[in-house]
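For this depiction, one protein chain was excluded, whereas all remaining protein chains were kept in their positions.
In order of appearance the chains are A and B, and numbering begins at 1 in each one.
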Amino acid sequence: MLDILLTHYPVLTKGLTTTLVVSLSAIALGLVFGVLLAFGLTSRSRWIRWPCGLYRSFWRGTPILLQLLLVFYLLPEVGIEVAPITAAILTLTLNTTAFQSEIFRSGIAHIPAGQIEAARMAGISAWQTRRRIVMPQVLRLTLPPLTNEIITILKNSSLISVIAVTELMRVSEQIASRTFQPLETYLAAAVLYLAVNLVLAQISAHLERRLAGGLATE
Amino acid sequence: MLDLALLWETRELILQGLWNTVWICFLGCLVALSLGLVLAALRLSSPRLFGYPVACYVELCRGTPLLVLLFLLYYGGPSVGLRLDAEIAGVTGIGLYGAGYFAEIYRGGFKSIPKGQLEAARMLGISHWHALSRIQVPQMLRLIVPPGTNQLIILVKESALISIISVDDLTKNATTIVNQTFHVIEPYLAVALLYWMLIELIARGGYALEKHLANREPRPVTRQGESAHAHG
Partner (left out) sequence: MKRIASMTAGLLLSTGLTAGSVHADLLESIKADGVFTVGTEARYAPHEFIEDGEIVGYSADLMEYIMPELNGVELIRMDLPWQGILPGLERNRFDYVVTSVTATPERIQRYHLSAPIADATMAILKRAGEEEISSPEDIGGKVAAAQAGSAQLQALELLAAGLEEAGTPLADIRTYTGVDEAYADLGTGRVDVVINSLPNLLEAERTRPDVFEVVGTFGEPVYFSWAGRRDDESASLNAFMDEQIQRLNEDGTLNELQEKWFGAPMNVPLELPAAE
């Protein structure tokens, strides 16, 4: 396994980089849209809640593999031409938005209603309330499940080769194919994924400790 | 717009795929649930001996994609004399992978039982095993049903990966239909909806189980540990 890593590290690194670029883009976009969707899910208007709920249900309730295939083939049908890597980021974003919205929604629900009421009574606008009071606490609360979701996206990126994006998994398949050493090659791939995920978990734990002070007691 | 007649014509492939997905998921989840329990119980009973190995196993499952595990089992296996059929490799992969997650879920459940109960039981002379099975497990069940259901759903979705190791599951057969009929949207959409239905079923089942367990539970003697937590 070690010699696979050493001999093929240029292509493996390229594959890993693609994996990281796609995953991190999807996560970042998912954060933004996830928060928005969470607000949509907790909206008072039924007309907003229902479509949001449907979106969440579909993107959480179907396999990523199928989502990738559907987006890849559906986009040109509606006239949108994007590069495969963009389609991959788009699909992963659509997917993670649904999951992150749930994480944020449950985080928001943990904020005592009293705080929000008090803020509104003090004349703070709904938007400011969300921005200054709700979100900072929610971000602290949601760090653990968010980390899990980030790791999940990274692992899900192993599927985007079905829509023509050459990432780590595809590179591994190529190497296994040429060297006839599937065991060593896939072990090397596993090690690389593990390494990245362990680093992420460490960063998250570190962030958690730093943010731990100052959480409003209930 | 959408050619639904196509789906009727290819229904045999779709149903075959559905059947394969269902039985492989079922067995895989069974393995995951059982193996996960064993791991969690081992860790609980002798933390010094099993704590570290089980924690490592859990981290392995969380840190590697299921696809890599399936490839290792199916394509890497023969190098060490392990020649599994694709379907069995699927069940094994799902089982081993899910076990790591379930071990954590069970552990969370075990941890949330008030320690006072266990101590009281020991003082009353109730054996360790008895305490485990009669006192801890029933309470734990109610707590782990939501994350457990969630994990089962994740496993069902991940099962689509077995199509990549040549299992004729829903996803693989959808692709076969795509290649035979040159239509892409109808097969993939239909199959996505079928997975969605399967998952809704599991989600509803989990919710019903949650309610059932909540209703069954006798009023706790000490109200101290019980906070008014909202359900669902």
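By our rule, a residue touches a chain if its C-beta (ideal position, glycine included) is under 8 Å from a C-beta of that chain, and two chains touch if they have at least 3 such contacts.
Note that the structure is predicted; figures quoted are calculated from it, not measured.
Novice: Among B:L7, B:V54 or B:V184, single out the residue that touches the unshown chain.
Specialist: B:V184
Novice: Going by the contact rule already stated, which one of A:I4, A:I27, A:A87 or A:L143 would touch the omitted chain in the full complex?
Specialist: Among A:I4, A:I27, A:A87 or A:L143, only A:A87 touches the chain that is not shown.
Novice: So which of A:V32, A:A109 or A:A205 would be touching the chain we can't see?
Specialist: A:V32
Novice: In the complete complex, which positions of chain B touch the hidden chain?
Specialist: Against the left-out chain, chain B lists 75, 78, 83, 85-86, 163-166, 168, 172, 175-176, 178-180, 182, 184.
Novice: Contacts of chain A with the missing chain: which residues?
Specialist: The list for chain A reads 10-11, 14, 29, 32, 36, 69, 72-73, 76-77, 80-87, 90, 127, 161-164, 166, 170-171, 173-174, 177-178, 180, 182.
Keep in mind that, in the parts below, only the chains that are shown with their structure count from here on.
Novice: How big is the gap, in whole Å, between where the Cα atoms of chain A centre and where those of chain B centre?
Specialist: Between these chains, centre-to-centre, one finds 21 Å.
Novice: Using the touch rule from the top, collect the residues of chain A that touch chain B in their complex.
Specialist: 57-58, 61-67, 69-70, 73-74, 77, 148, 151, 155-156, 158-159, 169, 172-173, 176, 181-183, 186-187, 189-190, 193-194, 197-198, 201
Novice: Touching chain A in the complex: which residues of chain B?
Specialist: Of all residues in chain B, those touching chain A are 59-60, 62-69, 71-72, 75-77, 79-80, 153, 157-161, 163, 171, 174, 184-185, 188-189, 191-192, 195-196, 199-200, 203.
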